[in-house]
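Sharing a structure below in structure tokens format, with a few things to ask.
On to subunit A.
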Amino acid sequence: MSEKKLQKLLEEKALKIPRGEVMIFEERCKGCNFCIEFCPKKVLVQSGKYNSTGYHPPMLVEEEPLKVCINCGFCMLICPEFAICVKPRENK
Partner candidate 1 sequence: MSVQANQSISYVSGNIALVEGAIKAGCRFYAGYPITPSTEIAEAFARRMPQIGGIFIQMEDEIGSIAAVLGASWTGAKSMTATSGPGFSLMMEHVGLAVMLETPCVIVDVQRGGPSTGLPTLPAQSDVMQAKWGSHGSYEIIAISPNSPNEAFLHSIKAFNLSEQYRVPVIILMDESVAHMYEKVRIPRDDEITVMNRRIPLDKEHYLPFKPDENLVPPMAIAGMGFRFHVTGLTHDERGYPAATREAQDKFVKRLADKIRKNAEKVWEVEQFCIDDAEVAVVSFGITSRSSLRAIRMAREEGIKAGLIRLVTIWPFPDKIMRDVAKKVKGFVVAEMNYGQIFYEVERCSNGKQVILAENLGGEASTADEILGKIREAK
Partner candidate 2 sequence: MLEQEYDAFLGKYFRIERFPHIWCPGCGLGTATQALIRAIDKSGIDPNTIMIVSGIGCTGRAAGYLNFDSFHVLHGRAIPFAVGLKLANPKLNVIVFSGDGDLFAIGGNHFIHAARRNNDILVICVNNFNYGMTGGQLGPTSPLDSSTTTSPYGNIEPSFNLPWLAASSGATYVARWTVLHMRQLINTILEALQRKGFRFIEILAPCPVNFGRRNDLPEGIDELKMYQKYSTVVNFADPRIAEIKWESEIIVGKFVDAEKPTYEERMTNLIEKVKGGRSG
């Protein structure tokens, strides 16, 4: 499905995509970049800040309506440090 069509369906509320709430435990991060690299929606980027052990934790950068966290959970699964988790976002 093309991105244009997807966007249209979303606007019409004919399609709902799952959304996720991401929590990053910045102090646990060791900067391996696994989550950033393998997020399917590319919504994680390396932040500029340092944690106390000198690593740059990731941060969430979303762009509605499509470049958003879809609660796939892969970042949580792949993280070797248990430094990121995600759960379904409550509907407002």
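Regarding selection, all candidates are chains of the complex that A comes from, given by their letters.
Assume a residue touches a chain if its C-beta (ideal position, glycine included) is under 8 Å from a C-beta of that chain, and two chains touch if they have at least 3 such contacts; residues count from 1.
All figures in this text were calculated on a predicted structure; none of them were measured in a lab.
Only one entry among 1 or 2 touches subunit A in this complex, and that entry is 2.
The residues of subunit A lying in touch with candidate 2 in their complex are 21, 23, 25, 28, 30-34, 37-38, 55, 74, 77-82, 85, 87.
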